[in-house]
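Excluded from the complex is one protein chain; the other protein chains are retained at their positions.
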C-alpha cells in the first residue's frame, strides 16, 4: 500500500481479497503496510484489485513462502526474546550457550552462573532429546523442564529448549522463554503449526537435507499461524564428507538474509561436530552477517551424556565470548558485516 | 536359548536380566527363542548370565538397533495386513496402489474398483499430506479418512494412509488397516513411539537423508513399544542429481534384508518422480528381493492435486501389474530372487 | 533431411552451414540423414536454411550435447567391439569380466580360460590403476599391457583396459580392443579428445559426482572428434551413505537411454562395493534396459591387490552368468525390458 494509504483504503483492499475467496494478511512495516494474499492454489487473477485506491504495486510471488520473504516485508524483523533482549535488525550479537542435554541441577547451575557472570543472556539445554537410537539417553524430560524453569527464576537468564511433540508445546512454553525446533523436525508440519500458535519465539533449525527454500517454507508454517517471532538457525547439512559432522556453508547466512527478513543465527557445535573448529567458525559467522550463535558448553565435556566431543568447557567458552565481542565491535565499526 | 531350553530356563534367564537392572525381551523364532536385553547404556557385564542353563550364546550388539536386527531374530518376519494378506518371508509379492492424495469419493472409488478387479488388495491414499509449503493443498484430512473408511467397508480392500501427528494415531488406526510414516517423519520419535503402541502394521519410509543405520534405528523405536509389524519402504535419498526426484539405490533392498528380518518394499513413484521410470524400477525391485511395491495411481494424473507427473493412469497400472506377476513368478521359479 | 532428399540437397545444406561460419556433421540414420550443426556459441539464426530443399525440420538444441542426443540421432547406436561382437540396439546382452588390476600372467590366463569356456567374450583388467594414494599399488603398467596383448592373441578374447594419459592412448590402442575412461577422468577433457581420435571403442564411466547432463556432455567430446563408438557405463555416485561404496540408481539407465542413442552398461562391482550385492544388481540391470554389465572377477579375491571385497571368484561368476542368460532370455521374450 502507498505510504499515504488510509486505514479505509486498507480495509477496502482486505474486503476485496476476501470476496475473491482468499485471505488478506496485513504486514505493517516501518514506512508502509503490505498486504499478503494467501489461500490461493496457483495463479491469482488480480483484476478486482487493480484499480483500488492506495495500492502501489501488486507482486505475484511464486516462491513456496510469502510472509517470510523480503518481497512482502523488506525491513528486518526484530524478535523480542525477553524484557531487554532482542535479536535481528540492529540488535546486539546474540549469544546462546549451554549443554546439549540437561543432565542434572548442578550441571545446569554451573553453566548458568558462568553465563550470568560473563553477560550471556540465553541458556540452552535439552530436556527432550531426539536420539537416533531408542537405546541412547533420551533426556531428563519433565524433570529437565523443571530444572530449566528453576534456573530461569533464580538467575534471570532466558532459557531455550527443544520441543518435539505438538502436545508438549503448552507445557514447554510455560517452562522456558524460547522454543526450539530441531533439525529432524524441520518438516514436522503439525509441530510447526502448533508452535505457530504459541506465544513464544521459535528457533527453527535447518534440516539435515533441507534446501534453503524448504527451510523458509517451514518458517512460513509458523508465521501463517500467527507467530511472527521466528529465528532461523543454520547448523549444516549432510554430505559425503566424514571428517566433519556436517557441512556448513556460511554463505547460507547472507543468502538467507537477502531472501528473508527473519534473524539468522549459527550453531557451530552441530555444524562442525569438533571442538577445535567451533571457535574459528563462530568468529567467521559474525563477518557473514549472523545475528548470533548458539554454542554447546558443558562443565565437563568428557563426561557429557551426549555431544561431548563438540562441547566447549567453561573456560574455553569464556575466552571465545571475549573474542566474539572484540571482533563483533570491530566489524560493526568498520561496516564489514555482510 | 538352546532348542531344548525349557520355559523354566527361559524364566530364570529373564529374572536374572531384570535383577541386573535391564529388561528382557523374548523373541520367539521358529526353532528357538532369543532373549534380547535392552535398557543398557553401553557395555553390559554378562557374568551373571554365563552359567545359566539353556543359553547357547551371548551376543553383544553394538548397533543402534537390536530388535530389528537379524542377530537377534534370524528368520524373516511375516507381517499380517488383513485376514488373508501378509508380507515378508514367503508371502506373495505385495502390491499397494492408489493416488498420492485422497481428492474425492469418486476418485478413490474409481481406483478401488480397478484394484479389486485385477486382484490388488491394498489401497493407498493420503488424507493428511505433508507439503513443503503451507500454501499447497494439505489433503482432505478428516473427510479423507471417512472416504478411506467407506471404501474399505464397501470393497473389502485394505487401506493405508500416512499419519503425521501422535494425536491422530488413534483415529487413523480406526479408519484404516495400515499406518504409514512418511520420509519427513522418519525421525519424529514421539510419532514412532505412538505408532509403536498402535495395533496396526506400520510402513516406515526411509528419510530423505537417512543412512540405513538410522532407518533401522527408527524401526527399533516402533518395535520397542511393542509393535512388531513394521514394513520398511525404500523411496530414494536426496543427492545432487536433478533429473530424477530422488536417487534410489536398489542395492539397499538386499542389504537391508541381510541386516534385518523385517519386510522391505519399494516405492518407485517417489524414488524416481517420473512416470516413465516407474515400470522398469518396479520390475527390477523384484529381482533385488523386495517384498512388494507401492505405486501411485490416479484416474487422471494430469488433474492430480499432487504428484501427477509420477502417477500412472489406471491402464498403465493394470498392464504393469500383469508384468509384475509374470516376472515375479519366473524369478521365484528359477530362484533368481536375491 | 527428408527421406527423399538427394545427396545434392544434402551438399547444399552443408555448404550453407559452412557459409554461416558453422560446421555441418551429417548423421546418417536407417531412414534418413540428419545434419548436426556445431561451432555456434548460443542461438543460431536459421534464416539462410529455412527454404533449402529437402529439409523437414530445423531443431534448436539447447542441451550441452548434441551428437549424443536422440534429438539428432533417434535410432540406437550399435557399437562394434570385435569381428562378431557388438553392443547397443538389438545386440545380445554384453558381458565384460576380469580382475580390477592385471597382477600376473597366471592370474589373467586363469580368468581368461574361464571366460572362454563359458562364452564371455570381453576381458577387463587394469594395467594403469588410478589410486587415491601414491603409496598404493599403481598397476603393472606397460608389463600389464603386454600381458593383455598376449592373452588376446592366445585366446581370441577382446580386452578392455583403462587409459589415464593422452600420451598413452596410442600404445593402449595397440595393445587392447576397447579403451576405458575411468570415473575420475570423466572430465579430463584432453584425454576425451584424444580417445575421440583413436580407432577404438570407448567405455566412458560416469564420474563420482557427475550429473547425467555432464556425463553426456563428456561423451560429446569424444563423438565430436570423430569417434562414434562410445559406451556409457553407470557405476554409481558418491552420497552420504557409507554402507555401500557408491549409490547407484538403476533408473539412470532407462533415463539415459531415452536421452541418448548410445549403449549403456552397468558396473555392479564399483556401484555397490560389496560382493553379496553384485548378483542382485547385475540381474536387476537387465530389466532396466542395460545393454550389458562389467563385473570384477578374480581367481582369489582375498589375495587381490585392489578391490578384493567387491570381486567375485570364478565359480560365483560362472553361476551368475548362467542366471543372467536365463533372466535375459525371459525378459526379451516377454518384452519386459525397459
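Note that the chains are named A, B and C in the order they appear, and that numbering of residues resets to 1 at the start of each chain.
What we mean here is this: contacts are C-beta pairs under 8 Å (C-beta built on N, C-alpha and C of every residue); 3 or more make two chains touch, one makes a residue touch a chain.
Please read these numbers as outputs of a predicted model, since none were measured by experiment.
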item	value
Neighbouring shown chains of the undisplayed chain, as defined at the top	A, B, C
Per the touch definition above, residue among C:28, C:48, C:64 or C:226 touching the missing chain	C:64
Omitted-chain contact residue, chosen from A:6, A:75, A:258 or A:303	A:258
Residue ranges of subunit A at the interface with the undisplayed chain	209, 211-213, 236-237, 239-244, 247-255, 258, 271-272, 274, 276-277, 279-281, 283-289, 323, 326-327, 330-331, 334, 336, 338
Chain not shown, touching residues in subunit C	38-41, 64-66, 130-137, 164-167, 184-185, 187-190, 208-209, 213-214, 217-218, 220-221, 224, 238
Hidden partner interface residues of subunit B, rising order	238-240, 242
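Just so it is clear, only the chains that are shown with their structure count from here on.
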item	value
Chain contact graph, described as a line, ring, star, complete graph or other shape	complete
Whole-Å gap between the CA centroids of subunit B and subunit C	37
Overlap residues in subunit C, where contacts from two or more other chains coincide	239-240, 242
